[in-house]
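Reviewing the structure listed below.
One protein chain omitted, others in place.
Showing subunit A:
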Amino acid sequence: MDGMDTTLEELYTQYPDTVKKNRKKHIVIKSEADVACPQIEANTRTIPGIISQRGCAYAGCKGVVVAPIKDMITITHGPVGCGYYSWGTRRNKARADSTTPKDKIYSQLCFTTDMQEPDIVFGGDKKLARMIDEIVAAFHPRGINICSTCPIGLIGDDIGAVAKAATERHGIQVLAYACEGYKGVSQSAGHHIANNTIMQNVIGKGNERKPGKHVINVLGEYNIGGDGWEQERILKDCGYTVNCVMTGDASYEDIKNLHLADLNLVQCHRSINYIAEMMETKYGTPWLKVNFVGVEATNESLRQMAKCFSDPELEKQTEEVIARETARIEPALEQFRKICRGKKAFAFVGGSRSHHYQHLLKDLGMEVVVAGYEFAHRDDYEGRQVIPTIKSDADSKNIPELHLKADEKLYREGNEYLNLSKEQFEALKKEVPLNYYEGMYPDMKNGDIMIDDCNHYELEELIKKLRPDLIFTGVRDKYIAEKMGIPAKQMHSYDYAGPYAGYNGAINFANDVAHTLTTPAWKMIVPPWERIEEPDTGKQEGANDA
């Protein structure tokens, strides 16, 4: 504890006073003396000039939530850059299926109004409307999303009106997302905006329930590297019908029917919890926070799900899947544990992943000593119980809150969705944390550090001081860590591998981590002419023993 305190105090010394005061509030050392997590500041403004890992509302709305909807065309309304950078870069895999033929998958195309100076001066709404007309005539999509970028909000293009008129003109849904980059303080604002628009305009429009005894949705899973497909495989084997993985490999057709499921699973709660909560209010659908990253975590999530339905056959099948899959992968994992055991890691990934991956690393015998999120809110660290105490500030007030009411026709009580009596449902809630998640804090160990919105300077200093064995982060920080001699893995793109979720994912991940740690080059950084031979042992000094 004391050691960590000193480390952090040293780190703060280079900061100007105002920066120091601000950043201290974003950093918490885990102390077993504190049962509850001390208050951590999150979802507040990034300090200007600080090299942050954060992106913007547009990135959260278009890049994360909206773009993976494979059978909708998403137009970025703005100058060329934003659409271009968010083109195919998040690895949200998509394929044809029973609802979506190949010629209705638009994921590999990029559409932008490419605003020019005269459009900024005279307004771009006519150009947008014209582009929609051309796209409908050429592609015949089932629906269109319009995502706005910074200058659109400033010049006041009414994208809502353009969308409404286009909807009437073409008879397909055209949705407008006012997700200008300056809204809120990070990607998080964009997730909220996307959730609101989809909730208001798409969910509930369909009426086709998929056949099956237990129909579920997986929310907040973006199918990066095929994660969603691995989860679907496991869930189907257990006896579930997956209605929709939202929004990884999701179709507009399936999202329309989202309300016709019995249970919502929430994977990345940061980006999608709004929908889970709003569906609970409007339709009564219960939701369960799950984590399919890590073998133990997957097993735990599957067992909790099975309990929800009180179906002995489902529980039996779940146990069979757990036993079969665990037995299959355990010997391979054990081999990788020999390499990974005892290694210290840092984890900085957005959404809920810095927390999720701790479970998988634990399975491999590794420990996360510093962890943080790019765009978290307090509840991501402290747990859902703090939500009522979070004060909204000017930046969060700019994101509209939808106040939904129970749907007169479709609302059912949570117990009815799960075929339980009210008493059974109350008993279940005591056993399974329905509609709840705890934050990262309980899973950290005494003396570990949680950092919100970690920046370049803090990362550099902490690497120098703590010398972790491995860093899990995004592409921007990967090469910084590696230049310091610390192996790094990209956890946004998985270094173009995957899946990392579920059982097959655990094996892929363990294999890739082992390779990252053992790449022979790490031992060869010091050139032969600089190596000092020790005559007694023949050992080389200065070589990095990663």
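General observations
Throughout what follows, contacts are C-beta pairs under 8 Å (C-beta built on N, C-alpha and C of every residue); 3 or more make two chains touch, one makes a residue touch a chain; residues count from 1.
Throughout what follows, contacts and distances are computed from a predicted model.
The subunit not displayed here is recorded in UniProt as "Nitrogenase molybdenum-iron protein beta chain", chosen from "Acetolactate synthase small subunit", "Fumarate hydratase class I, aerobic", "Nitrogenase molybdenum-iron protein beta chain" or "Fe-S oxidoreductase". Summary of contacts with the chain left out: across A:A36, A:L154, A:A323 or A:A427, the touching residue is A:L154. Touch with the chain omitted from the figure is made, among A:L8, A:I27, A:A42 or A:A59, by A:A59.
Take subunit A: the residues that touch the chain left off the picture are 14-16, 19, 45-59, 75, 78-87, 89, 102-106, 108-117, 119-120, 127, 130-131, 134, 137-139, 149-151, 153-155, 181-186, 394-395, 398, 456-457, 460, 464, 474-476, 478-480, 482-485, 525, 544.
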